[in-house]
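The complex is shown incomplete by one protein chain, all other protein chains being positioned as in the whole.
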Amino acid sequence: MYRRTLLASAAALAMAAPAYAQDEPVTAGFIYVGPVGDGGWTYEHDQARLAVEEHFGDQVETIYQENVPEGADAERAITQMALSGADIIFTTSFGYMDPTIAVAEKFPDVKFEHATGYKTAENVAIYSSRFYEGRAVLGTIAGAMTETNQVGYIGSFPIPEVIRGINSAYIHAKKVNPDVEFNVVWAYTWFDPAKEADAARALIENGNDVILQHTDSTAPHSAAEEAGDVVTFGQASDMSEYAPFPRVSSIIDNWAPYYIDRVQAVIDGTWESTDTWGGIDSGMVGIGEITDAVPEEVRAQATEVMESIESGEYHPFTGPLNKQDGSVWLEEGETASDEDLLGMDFYVEGMTGEIPN
Amino acid sequence: MIRLERRPEPSKLWTAVTPVLAVLLTMVVGGILFAFLGADPVGAIRTIFWDPLFNPQFAGFTRPQLLVKAGPLILIAIGLSIGFRAGIWNIGAEGQYIMGAICGAGAGLAFYPSESVLIFPLMIVAGALGGWAWAMIPAVLKTRFGTNEILVSLMLVYVAENILASVSSGLLRNPEGRGFPGSRNLRQWDAAANLELIPDTGMHWGVVFAFIAVIGAYVLLTRHIQGFNIRLTGEAPRAARFSGVIPARIILLCLGISGALAGLAGFFEVSGPAGQISIDFNSGYGFTAIIVAFLGRLHPVGILLAGLLMALTYIGGELAQLMLNLPGASIQLFQGMLLFFLLATDVFTNFRIRIGTGETA
Partner (left out) sequence: MDLSSISPTLLVASIMVSATPILLAAIGEMVVEKSGVLNLGVEGMMITGAVVGFAVAVETGSPSMGFVVAALASALLSIVFGVLTQLLLSNQVATGLGLTLAGLGLSALIGKPYEGMRSPTLPRIDIPGLSDIPFFGRVLFGHDPMVYFGLGLVLAVWAFLKFTRAGLILRATGESHDSAHALGYKVVRIRLAAIFFGGACAGLGGAYLSLVRVPQWTEGMTAGAGWIALAIVVFASWRAGRVLIGAYLFGGVTVLQLNLQAAGVQVPVALLSASPYLVTILVLVIISARGQHGAPASLGRPFHASN
């Protein structure tokens, strides 16, 4: 306790002086919305925190607080972290947006990084990943693997982030299998293993033999394993304990490259407020190993999609694409703007069902 | 053979001693727990109980935060305690808290973006009414049909939670929020914002109302005829009836007060510290307040102190997580222990311990 107090005052001194390169260890703080053992969203952020520790060794100290509810408690938790001497604080959930901005105003010398939000400030940067790029790869595999042509999708909340993923997966599933249909179930939770298991079972019993999920627990994999012939994909983390089957691949949140980069910037004194939206090429969106359960040619197809996105020659949302109601969204060859993607509130043509509001 | 013998009246001495005893016992057993988890027990206890108040690095911030955290707990607990005194068990304050927040925020947002000075008072009234109306459901069902209020008020918590989920992604959703569930941020709208009244004190309107509630409850219970009736109803229902107290009126009064106060707490929270209606806006204040009411011996001043103590363990617990890397779950367990010890030592207040066989009851 005292050690940290001392460190904090040292850090304060270091910042008071116009030093560009810090000699004192930098403290990086992390605010988590769930427990570090959730096996999904928070788990991956914590893995990245550990990667930061390993990368920098004695140069960087990390602190974290888990299970911080969004809202009133978040603002206090972030403030206390800033007071304890953190130099850079990563707030890792959308609901921390307003609290992060509010605390940042009070601590102009501390750098803040808010995940998945859209408000920035002088000392607040935002970052997120282009998960839809990864979903394009998974969609390709899903479309090829389904025998019933029914793909189930467990959605969390009907927000642009999730809708983007559904559209991207659907477009690419349809490319390899024109007869494919997607059935979306909204669980209205990011993390509730029992409910996710029920959702997966409901989809399986309704004839879906491939399940994609945008919720964070491994429960759907257990349900698929029990059913025997259903394909699943890891979400947020690799979930490789269910490989090679039912989990045939996964979309992985890999925050480590970004976190290391940003902490390095603080050490170098070059940190600036930025808006990062990293995709497969930046390493922030990872595709887990495609297992042998997937036929050779499908693996090749998926890998090709992945590589063309990574190299930048292909955008997952490339026209011609129509909206669900048949109106034109993207002309031949046109690619979606980031603004369109960030506010996406519609399905593309061919999707059945409505987005609840 | 150890026997318990009921005291004719609760012991004044033990009423004062038991909370201290319970806190001390919790420190000892909690210390052992923390040592078991690999932390320095003395340091951990210090971090929880001392640092939020006196640590030079944090106290300037955490001391006001104690009020922010304690405010809603006290406000709700005061209302509950009045009912508990009369033997009316409203355990659905969480639902009334949610409905107060929804109604208060909703009434204001209907006029967005007006900057009229009437908005805030309107929202206060709507918040109190929302909580009151939600509490009137078990009240009316109890007076009309004799339905058990514990169970109805508890069921209504779940109903309120579902309404909350529905409005935060529907009716009250921020149209500029890029599709994310959650309402506009009331703190960024001057007419509706419940900000600190004096900078860096933590005093917002909710805390002010909590203090008023403490005083009001004290006056009601000690000076007012209805307060006497309430206590009589709880302690001797038959005597109350003979002296002309109408039970239905007491039920409506008690549930009404507790519902309105819980609704107010919800509104002040949503327009202040929380800022917006969101799916998991409620964080269990309604249930924690029941614990606070009992910690405070159902006495207004006791509840004030208990609310502050509870807030201290929350904030101290957060600091312990931050500074000592103690898992958050250990703090939860610690709070549970505190409550158990308090309830256990309470036996000394109402009973004498007799050792030996003596006469059998």
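A and B are the chain letters, set down in written order, and residue numbers restart from 1 in every chain.
Rule of thumb we're sticking to: contacts are C-beta pairs under 8 Å (C-beta built on N, C-alpha and C of every residue); 3 or more make two chains touch, one makes a residue touch a chain.
In this text the structure is predicted, and so the values were computed from the model without any measurement.
When the whole complex is considered, the residue among A:178, A:207 or A:295 that touches the unshown chain is A:207. Between the chain not shown and the residues B:141, B:193, B:208 or B:305, the one that touches is B:141. Of the candidate positions A:194, A:300 or A:328, contact with the hidden chain is made by A:194. Across B:107, B:291 or B:320, the single residue that touches the chain missing here is B:291. The chain omitted from view is touched by exactly one of B:27, B:48, B:105 or B:165, namely B:165. Across the interface with the omitted chain, chain A contributes residues 35, 37-39, 43, 152, 183-188, 191-195, 197-199, 201-203, 205-208, 217-219, 222, 241, 352-354, 356.
Summarising the interface, chain B meets the missing chain with residues 3-6, 37, 89, 91, 137, 141, 145-148, 150-152, 154-156, 158-159, 162-163, 165-166, 287, 290-291, 294, 327-337, 339-340, 343-344, 346-347, 350-351, 361.
Methods note: only the chains that are shown with their structure count from here on.
Chain centres here are Cα averages; for chain A and chain B they lie 37 Å apart.
Residues of chain B touching chain A in their complex: 43, 46-47, 51, 55, 57-58, 61-62, 65, 68-69, 165, 169-170, 178-182, 185, 187-188, 269, 272-276, 278-281, 283, 315, 318-319, 321-325, 327-328.
The touching residues of chain A, when paired with chain B in their complex, are 1, 4-5, 8, 35, 63, 65-67, 69-73, 75-77, 79-81, 83-85, 94-95, 98, 102, 118, 157-160, 163, 188, 342-343, 345, 357.
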